[in-house]
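Yeah, one chain of the complex is gone here, protein chain that is, but the others are all in their spots.
Right after this comes chain A.
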Amino acid sequence: MAEVRLVDIEKKYGNFLAVPKQSLTIHDGEFLVLLGPSGCGKTTTMRMIAGLEDITSGDIMIKGERVNDKPPKDRDIAMVFQNYGLYPHMTVRQNIEYPLKLRGMSKVDRKARVQETAEKVELDALLERRPSELSGGQRQRVALARAIVRTPSIFLMDEPLSNLDAKLRVTMRAELKHLHHELGVTTVYVTHDQMEAMTLATRVAVMRDGKIVQLDTPKKIYAEPADLFVAGFIGSPSMNLIDGAVQSGVFRADGVELPVDLAGCKGVVLGIRPEELDITEDAGAAISGKLYALELTGESTLVTLRNGPSSVCARGHADFEAEINSPCHLAPKDGARIHLFDRATGERLR
């Protein structure tokens, strides 16, 4: 039962509060992603779990045991670093073998275990090479192998894919997902890439300024973002956020008139995802403006229209074509989720 509990943990660097007091429970076997922009405290939080960073106050419990004062090696964790953290003077075999060697495992057992692990991550042909002779993807695999070889209770992964090119990242993402399914080890994963978070996570903790602003399943976070920040951060292309006001149940902004489930409120931001908008010929549609840009992504076309300062993006059919600057109209699809946020506080209203 490898559950990780952070109880009222806080991290200060001098007077700078990097992570304000907060609690978080990571369930056994869960893939929890800490997601947020750079500098939001997600890596610090992970490093505190690893024991690489002291905590200022609070408790860290791993498998029900308080580990605040335990060095990293006694926490039964393994970590994968963004820059791989491989030992450049050792071969792939020696890199993978190192944690086993430090634990005093016999040479014969070590060899068998390294072989088995290398096969799991398809490295068995490269065991005698040095890290400098490997590609980025291969290096990351070595780092993974070194982490899984000693079967720890918890994996910590600090942006492990961010140094890889886009194509490789997608491949490695699937490999990570498969590996988690196969090993079932509790995993904490730090990233600023919302796509990685959505695809990998059992639950996502979205962080901002050191605080977790929403902790939920990817589906729930996508469907019901807790505030304006999460709404804008999750989804690609991101949610349309339109500044306006609600009067007698109708949201109004430049070129936008949409009935909503709210009586009246000034300073409202309406959010609607591009894939929940339809392009229509109807001049009386909820959103009107001039066509600003068309971007073909392959499976669809992103249609951006502008009216005054606000621009709205919709995902249209791949075959959609129109003249730039021609009038364009958008209407929410049936059952589309319309989100309303307080502009001042960012809080969700509906």
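Note that a contact is a pair of C-beta atoms (placed from the backbone, for glycine too) under 8 Å apart; a residue touches a chain by one contact, two chains touch by 3 or more; residues count from 1.
The working rule: contacts and distances are computed from a predicted model.
Chemist: Pick from "Cytochrome c oxidase subunit 1", "NitT/TauT family transport system ATP-binding protein", "Sugar ABC transporter permease" or "Amidohydrolase-related domain-containing protein" the UniProt protein name of the chain that isn't shown here.
Modeler: "Sugar ABC transporter permease"
Chemist: Give the residue, chosen from A:G58, A:P99 or A:G232, that touches the chain omitted from the document.
Modeler: Candidates A:G58, A:P99 or A:G232; residue touching the omitted chain: A:P99.
Chemist: Pick from A:S132, A:S236 or A:S326: which residue touches the chain that isn't shown?
Modeler: A:S132
Chemist: May I ask which residue of A:K42, A:R146, A:R208 or A:H329 touches the chain that does not appear here?
Modeler: Within the whole complex, the residue contacting the unshown chain is A:R146.
Chemist: Can you tell me which of A:I77, A:L176 or A:A226 touches the chain that was removed from the display?
Modeler: A:I77
Chemist: Which listed residue (A:Y87, A:Y292 or A:F320) would be found touching the missing chain in the intact complex?
Modeler: Checking the options A:Y87, A:Y292 or A:F320, the one contacting the hidden chain is A:Y87.
Chemist: In the full complex, which bits of chain A touch the chain not displayed? Write them out.
Modeler: 50-52, 71-73, 77-79, 81-89, 98-99, 102-103, 130, 132-133, 146
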